[in-house]
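A single protein chain has been removed from this complex, and every other one stays in its place.
For subunit A:
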Amino acid sequence: MRFSAIGALVAGSLLASPFSAMAQTEVQFWHAFTGRLGELVAEQIETFNSSQSDYKVVGSHKGNYSETLNAGIAAFRAQEQPHILMVFEVGTATMMGAKGAIKPVYEVMADAGAEFDQDAYIGAVKGYYTTTDGEMLSLPFNSSTPVLWVNKDALKAAGIDPNVDLSTWQKVGDVLDTLKASGHSCPLTTAWQSWIHLENLSAYHNVPFATKDNGFAGLDTELAFNGPVQVKHIQTMGDWAKDGKFFYAGRRNEGGANFRSGECALFTESSAGYAGIKKEAQFDFAVRPLPYWEGVDGAPQNTIIGGASLWVMTGHTDEEYKGVAAFLNFLSSTDIQAKWHQDTGYLPITIAAGEKTKADGFYKENPGTDVAVIQMTANQPTANSKGLRLGSFDQIRGIIDEELEAVWSGDKTAQEAMDSAVERGNVLLRRFEQANR
């Protein structure tokens, strides 16, 4: 019985697919979202599919960010690539280097004759994914930026005013001292240490992370995050770790559990951590802008994004690309974007979506949700704060993680660790340059 049921299903799906393909042009969309985010993506796709009858977008979950990128690469090698592939921000240089494998979004839009106003997108968001001439290569999908999360109850318990000014690292340092003196076991923790404490730190203080405009201007870029601003910050964090004021929980977002359980008082994490913290935290929390070092010229500049964008792959028909263009325009439309921004805590990608959210009164009802937007858009991005475009960046982050761990455990000084990370990372950059020449 069971076998015949499976057989019927298989036969059914074999029969069904050619029919639907005949009626509509199918667009394959591979993404990396599960859980609540996966449901929201499925909902977007469903809304698009039912809004018109020419195209049918088929979403498939392909694992986490790295796995999705690998699935896309493997599929391209087997000539079975999807139309749209979700790639996380650190894979940007890899995708850009693959000239024969991708079709830039601005080209897709132009060829399909679709309406496409690049100025409608928020500069700090799209900047990560545009050429130096401002042409969009991929469509930003989910973007977030790091902020400071505060456990107000923990501050109160230590006798600190919960609305204390935490805008600079100097002031944060004072608060950490008080927390420590009151016997608090975890004054500060972090997620994504390289992204927040080196990549964003550099952009926020308008100092280069790498030469050649952080890699935007050429593959012959070299890492430059062993400068005085970064070294001072990492050394301070290292000292805090030694004194028990900064608690290192792991390379990814392991620290989130420590914050949400109320164990840690301050937490640097992506603005997209909002949904999880709101759901789990049994204490009064607040979102504050990421602190900066007072006295550094040009700080605070703007922070940069993390997250993923949608890349269009080559090897499909014009008709299918029209479907892709229609879907990407649908995703960028104000209502869909505003809903995505409000549901997920990710940044809006268009200016209009941000304004609509404001007009809806969302920021008033959910105080702190606009902190990330303001922090991102406060200043016009500079060459140092537009984003990063480095080959083998996922691995370079791995090297940075290793070297930072050496600082947290007291094995190396910040200067030694950053010099070593730069040297090791440059070797990878040269190899990437060679492979993509």
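Here is the rule we use: a residue touches a chain if its C-beta (ideal position, glycine included) is under 8 Å from a C-beta of that chain, and two chains touch if they have at least 3 such contacts; residues count from 1.
Just so it is clear, contacts and distances are computed from a predicted model.
Chemist: Which name from "sn-glycerol-3-phosphate transport system permease protein UgpA", "ABC-2 family transporter protein", "Pyruvate dehydrogenase subunit beta" or "Tryptophan synthase alpha chain" does UniProt give the chain that's left off?
Modeler: In UniProt, the chain that is not shown appears as "sn-glycerol-3-phosphate transport system permease protein UgpA".
Chemist: Touching the hidden chain in the complete assembly: which of A:Gly250, A:Gly276 or A:Gly298 does that?
Modeler: Reading the full complex, the residue touching the unseen chain is A:Gly250.
Chemist: One chain isn't shown here. Among A:Ala154, A:Leu310, A:Val324 or A:Leu428, which residue touches it?
Modeler: Answer from the full complex: A:Leu428 touches the omitted chain.
Chemist: Using the definition of touch stated at the top, determine which of A:Asp174, A:Glu405 or A:Asp419 touches the missing chain.
Modeler: Touching the chain that is not displayed is residue A:Glu405.
Chemist: Quickly run down the residues of subunit A that touch the omitted chain.
Modeler: 66, 70, 73, 76-77, 94, 97-101, 248-251, 254, 257-258, 261, 263, 392, 394-395, 398, 401-403, 405-406, 408-409, 411, 424, 427-428, 431, 434-437
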